[in-house]
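One protein chain is absent from this view; the other protein chains keep their places.
Naming follows writing order (A, B and C), and every chain is counted from residue 1.
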Amino acid sequence: MSSLVADLAVRVGSLALRNPFLLASGIWGESGDSLAGAWAAGAGGVITKSIGSLPRAGYPNPTIEEYSTWGLLNAMGLPNPGMDEYPREISAARSHGALVIGSVFGSDAEEFARLARRIAETGVVAVELNLSCPHAEGYGTEVGSDPKDVEAIVRAVVGSVSVPVIAKITPNTSDAPALAVAAENGGAAAVSAINTLRALAIDTTLHRPVLAHGLGGLSGPAIKPVGLACVWQIYERVRIPVIGVGGISTAEDALEYIMAGARAVEVGTVIAHQGIGVFSRLVDGLSHRLDELGYASVSQAVGLAHGAGR
Amino acid sequence: MSSLVADLAVRVGSLALRNPFLLASGIWGESGDSLAGAWAAGAGGVITKSIGSLPRAGYPNPTIEEYSTWGLLNAMGLPNPGMDEYPREISAARSHGALVIGSVFGSDAEEFARLARRIAETGVVAVELNLSCPHAEGYGTEVGSDPKDVEAIVRAVVGSVSVPVIAKITPNTSDAPALAVAAENGGAAAVSAINTLRALAIDTTLHRPVLAHGLGGLSGPAIKPVGLACVWQIYERVRIPVIGVGGISTAEDALEYIMAGARAVEVGTVIAHQGIGVFSRLVDGLSHRLDELGYASVSQAVGLAHGAGR
Amino acid sequence: MRSIVRVTERVVETPSTVTLRFPFVAPAAPGQFVMIWIPGDDELPMSLSYTVGGSKGVTVKAMGDTSRRVQSIRAGDAVGIRGPYGNRFDMAPRRILVVGGGSGSAVLAPAAEAAVADGARVTAALGATQAPELLFRGRFDAMGAQVEVATDDGSEGTHGFVTTVAERLLGTEPFDAVWTCGPEVMMQKVAVAAASAKVPVYCSVERHMKCALGMCDACALGPYHVCVDGPVFPAERLLPLAEFAHAHRDPSGRRVPFGGH
Partner (left out) sequence: MRSIVRVTERVVETPSTVTLRFPFVAPAAPGQFVMIWIPGDDELPMSLSYTVGGSKGVTVKAMGDTSRRVQSIRAGDAVGIRGPYGNRFDMAPRRILVVGGGSGSAVLAPAAEAAVADGARVTAALGATQAPELLFRGRFDAMGAQVEVATDDGSEGTHGFVTTVAERLLGTEPFDAVWTCGPEVMMQKVAVAAASAKVPVYCSVERHMKCALGMCDACALGPYHVCVDGPVFPAERLLPLAEFAHAHRDPSGRRVPFGGH
């Protein structure tokens, strides 16, 4: 490798990251050892699985369906050990030095606030609110589609914790920017977008949905163009930093998000295809690409595509 | 080829189609000769480009961006010769025997009704309302995202024409079924779903969006899982027939839509990858697959995946 | 990636164990597993007990409700198969001791067959609650392995645990490798015994699985994901783990101690 000069460190509000690549929620996020492993593999930070009040087994299998390498459908059903048990996983990850962001999901502002407060006590550097899982009854998109709800939830959480609060916005809406504005009004330090797209697969021989839950969420390369549009539109409407998620598998994908307005990105599905080694490839790849294009830092590239007068 | 026994003819309300494969709006739909060509290639019916009141050049190029073979981004910008000129294309297509469905776009109920009345005079067998183009200011999704607007537009059109009215629903919403219900309440004979997903591509060397318009719409295989989810959810909420669109490139894809609840399907982007010959492959493929699975007709398979008690 | 196949054959192997055979052409190696979907019910990881050619198979032991429902599948029924996933037994060793408990023979039998076909010599130590439960005993005999058995009730072979047999064999013969599959406390004992004899041990382990793609974390075991880093692990990687032989995670991700085996 040639010596890399571009500075990959980024700040997302008050949050300082060694590089912009975060482990997305729900991937390698159930056990502390896995979170630590993602950190050791080079992630700029690791986001936990979304944690709720009580243990949830999630939906029965099949919980995933693969489309070649361009997409993945899942309906895990927010499995998680619950907020009583999970802190020990965060401790384990932190004992390996990992920078951990805690993700929580609840059914109303009060539950979100309570969960956020508890996870904040574990030493996470920020809390991400899952307002966007597209396939869990009573959670996620169901509580995150109305700007009023989003603002109320974010406000309640911001009033309960001292760490930055990140609102994860759904793409399954006609107006993602309005949700981001609501999060900003509620006091969010950042918004992340996108979660998976509501989707379905049917097996025609068995004439039934493939996933046990029926509907699921699409992730992977297929959703990158959709995520980019959301980040682009959100960036034009809010002043708080935006975190890009959806279909990132190369440094070039990440740079698209950054130029669309993202200060950091989250990566998920690519880990199923490339393994955890993808973090070091993304880090090296982004350094090289920034060098090649003549940028001294990630920050110089943030939102740059908006400047291009047509 | 073995002798095919499954009956591919379908009825979408009062509309009788020789097979369920319709040419989607905006593909091969600007010229009468092309519409006739798609019919000659085996389409069950052909839908025109969406036509507006005045000629529109559409957006400058680049208007498309390809992702390998799994997706295509476009922002054509609703180019069309306008309602004064376009009827001659429909006449040309009809003179070759083509079964033509006229697609129109307008900015309000009145314009939709006026355009629908005029296109209905040309002998189209049905009118499809484009309530769903994701990237044209003042049209498409912008007038088709609120159930009240959808109902009003559909009602106005239904009151103005005697042919069946098909409402084409946007997937860029939190609640596609609510839009379908609104269309049903307005008197639509059928709903079609989906149009493209709002999406974006950025060139990082040039740090600007690739498409001249910036935002565009994603089509092709990548959106099939999203279209299936929409059709599935809509089917559970309305009694009128549903037409499935989005990412169909094989007979198997079409059968997924049919089992999710579609009585007919539209195909678009696949034509860029496989040419117009895809219609005969789809027709043969569906016949064989229905034979293999033991269905005597397409109708037997419609919505079948909903029956599977889990 | 997912194939819907019809089960061609159902073989009752022991009172509690059933083999299902089905057409599945993807190449597979002994040690690998598939996710088998019982439509309308569930999808489970199962080692391939037949890995060669176009007719593959899995061998299911009745444990809880789910495995019982898998056993109720008949010839002609449709199941979904995706995979094969995971790693494989390394075929380099020439003198192999396999130690199987419970349904462990499901994965050890095809591995031993492949090794024998490759010129290796195999000794098999098989354990079961009682003689009729000894899985694939005939398969081991047929491949020319030397077979020693242990039963909990003493109805055949050594009365007691198969680990006792394994310890004895390790003391008498110079093995290159031990391959083991069964309850983790059993595998742990085997690993400790083999360590003193300086024979490397490879354990096939099980954890709850959902994605089988190394993504969802359901199968986390220390720093590993059993679905992609395993299911076969050298024992020296497992022995230092607090969880090995002590705890697994339930479908919610909670740690649950292993009951007795």
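Everything that follows uses one rule, which is that contacts are C-beta pairs under 8 Å (C-beta built on N, C-alpha and C of every residue); 3 or more make two chains touch, one makes a residue touch a chain.
Remember, predicted model here, so these are calculated numbers, not experimental data.
**Student:** Among B:20, B:42 or B:81, which one touches the chain that has been omitted from the display?
**Tutor:** Residue touching the chain left out of view: B:81.
**Student:** Tell me which residue among B:118, B:208, B:224 or B:289 touches the hidden chain in the full complex.
**Tutor:** Only one listed residue reaches the unshown chain, and that is B:208.
**Student:** On chain B, where is the contact patch with the chain that was removed from view?
**Tutor:** 26-31, 33-34, 36-37, 49, 55-58, 60-66, 74, 76, 79-82, 85, 203, 205-206, 208, 210, 212, 268-269, 271-272, 275
Basically, only the chains that are shown with their structure count from here on.
**Student:** Averaging each chain's C-alpha atoms to get its centre, pick out the one most distant from chain C.
**Tutor:** Using the mean of the C-alpha atoms as each chain's centre, the farthest one from chain C is B.
**Student:** What chain lies closest to the overall centre, CA atoms only?
**Tutor:** Going by the distance between chain centres and the overall C-alpha centre, it is A.
**Student:** With chain centres defined as C-alpha means, what is the inter-centre distance between chain A and chain B in Å?
**Tutor:** Once rounded, the distance between the two centres reads 33 Å.
**Student:** Please report how many Å separate the Cα centroid of chain B from that of chain C, as a whole number.
**Tutor:** The answer is 51 Å.
**Student:** Of all the residues in chain A, which ones touch at least 2 other chains?
**Tutor:** 205-206, 208, 212
**Student:** Specify, in ascending order, the residues of chain C that touch 2 or more different other chains.
**Tutor:** Within chain C, residues 40 contact more than one other chain.
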